[in-house]
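Excluded from the complex is one protein chain; the other protein chains are retained at their positions.
This part shows chain A:
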Amino acid sequence: MGIRFILMVNKQGQTRLAQYYEWLTLEERRALEGDIVRKCLARNEQQCSFVEHSNYKIVYRRYASLFFLVGVDNDENELAILEFIHLLVETMDRHFGNVCELDIMFHLEKAHFMLEEMVMNGCIVETSKSNILSPIQLMEKTS
């Protein structure tokens, strides 16, 4: 599976984007997000970005007021996932121009499309920023 889910959460712990690559019920999602947010948001800058959680691990990174949390299998490369998060942020930066929480709130659909370009079935399939953004630009033209 590789990546199991991607969450974006603000520092108050409110979910801003949730993308799951395996089916969970709403209750399971709510419980999982609660657990993870509690675990990760309590950590400080001096601590590492990896948290073990039940049978997988979470790789997270904070950008300003937004936390990016990615749940991955245990044999996934942690540093590569950190780079993936960074790539995601850079891509959104390029599109929105200095992306912030509000951009993601108001353009949730676009954020999802970016993720869809980058990840399929939990595998990272695209890592070039222009390749990720071109379908979105195409879509904007189409609609």
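Assume contacts are C-beta pairs under 8 Å (C-beta built on N, C-alpha and C of every residue); 3 or more make two chains touch, one makes a residue touch a chain; residues count from 1.
Rule of thumb we're sticking to: contacts and distances are computed from a predicted model.
Participant: Considering only the chain that is not displayed, what protein name does its UniProt record carry among "Thioredoxin, mitochondrial", "COP9 signalosome complex subunit 3", "AP-3 complex subunit delta" or "Exosome complex component RRP41"?
Facilitator: "AP-3 complex subunit delta"
Participant: So that we can see where the missing chain sits, which residues of chain A does it touch?
Facilitator: Answer for chain A: residues 1-2, 14-18, 21, 23, 26, 29-30, 43-44, 46-52, 75, 77-80, 82-83, 105-106, 108-109, 112-113, 116, 120-128, 131, 134-135, 138-139, 142-143 touch the chain left out.
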